[in-house]
Every structure is written in structure tokens, then in C-alpha cells.
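Missing here: one protein chain of the complex. Every other protein chain is in place.
Here is chain A:
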């Protein structure tokens, strides 16, 4: 209980208000509902982190809420403040623009705000920012494909996600990275919408259109799953590698087993929500300082380090 007066002092100094000094720190976590693999991973890791952190910090209570859209999320954080009296909020916004104002309003009332992954349109609305590295995600993938194809180069096809800022950042960084290998030719880049079925169709059409493809940057593991099926169906043997991304457990498992086409993966870990929660709780309940911005790098998973990125219990 030693930390309580310390926190009171801290919040008084930090927020100019001592009203938040309570015996129990309530931390709200607001995340998108599990609607596809990656967000399902976010929900899973948030749940695991809640259990761990509440054990580590007996003076902290963590409430995890999921929302299906920006509107619902804005209502939820309002309720977290008025009903649960949270002193800190860890939020992965569904959408940046519509949530910036509600989050700023909460900060003005003295709630410590940690924003995760999707940045707000006004960074002043947050105290801390924890995010994955989207340009890094494209860069690591581009460098791996350049190196894997070697001096001879080859033909590459790209499956993009949905037309969003995230996808543009990844794609631009990928294209910049493969420029280092002049012999690589990008045949086309089409949207697979981060979806297995759509990726399957786009890949079928790529296979019809291009007689020789050396590598596929599927840019996501769900899409890679569809790509692999299309290649298998067309019985094509010219493709040497398929690079997905995000570290889905089925793909990491293939890596461990030594799949011929899946030789690497690039992380964009849904566990970043757990990192953000750890940093925030350590700050408000443990008094540890927190950096204004924490970028979780995208790293290359290969057979050598795959075991440490394999979470068999996660739905993703």
C-alpha cells in the first residue's frame, strides 16, 4: 500500500488533481471486438495480461471492454469513466478520427491515456503511445524477399490488405526495400482484403495471368493461407516462397515443421496490447516512468527463433 501516497502525489503533480487518489487503481482497457484473426489475438492477449497484472499489482483492477465500432467504443469509455471511475485508459481505437475527441475529453478529466497501434488525429489527446511498426513490417518483408531471391532476382506478386493508411505504409516500405535488388520485378499488387477467400481468388487469377512467379508477398497470414491453397490447386512449382505476416500460430507451426514455401514470417504482434497494459499499469500502480512513445519493432521469424513466437492457446 506504500505506492498509494506516491501515486497520489504523482497524479496530483501530473494532472493537477488529487481527486483520483483511491486505494484501488482502476485501469480500463478498450479494444475492438474479435472480428478477425488479429483482433481475436488482441482480445486473447488482453485477457492473459489482465490476469497476470492483477496478480502482480494487488492495488490494480483491470476492466477489459470490447467494442464492435467506433461509436460503441466512445460510449464504453464514457461508461468506464463515470461508472467504473478509471484512473487510466489503454485504448486501441477502432478508428482514429472519431475517437480523438472523446479520448481528449477523458484526458482533460485527468485520466491517464495510453493509445495503442492506431494513432489519434491529435497526439495531444494521449499521454503515451504504444504501436507496431508498419513501415518496419514492409521493410523487413522486402529485405527478406530480396535476400531470399538472391542475385538472380525474380518475379514477385503482392497481395495488399484493405485500402488504408496502414496498408499504404507497409506497401511503400516493401517497395522501397526490394529496390536494393535490381533484378526483382513486381508483377502486380492487388487487394486481398486481409481475407482468405479473397486472397484465394486473387492468387488464382495471378496464376492464370503470370506463367512464372518466384515469390509472393501475401503481407498477412490469413491471406497466405488462401494463397497456398490456390498454388496447390494449380499444381504450380515455379513459386519458391510465400511470405505472410503477423505471426499466426498455424503459420509459425508450419515454419517449425519446415514447410517448403513458408520459410519466414514477419511479426506484427497482437500481444502489443499486453505490452501497453504492462507499461501503463506499472506507471499508474507501480509509479514507474513510461515513455511517450514505444514502437514495437517488426522482427523476422525464421525456423531458428520460431518457438518463442508460437502461442498454441491463442485463437490467432
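Simple rule for what comes next: contacts are C-beta pairs under 8 Å (C-beta built on N, C-alpha and C of every residue); 3 or more make two chains touch, one makes a residue touch a chain; residues count from 1.
As a convention for this text, contacts and distances are computed from a predicted model.
As stated in its UniProt record, the chain not included in the shown complex is "ABC transporter permease", which appears among "Lipid-transfer protein", "3-isopropylmalate dehydratase large subunit", "Ferrous iron transport protein A" or "ABC transporter permease".
Checked against the hidden chain, the listed residues A:202, A:241 or A:272 yield one contact partner: A:202.
The chain not displayed touches chain A at residues 33-37, 39-41, 43-44, 160, 163, 188-191, 195-197, 200-202, 204-206, 208-209, 222, 225-226, 229, 233-234, 250, 314-316.
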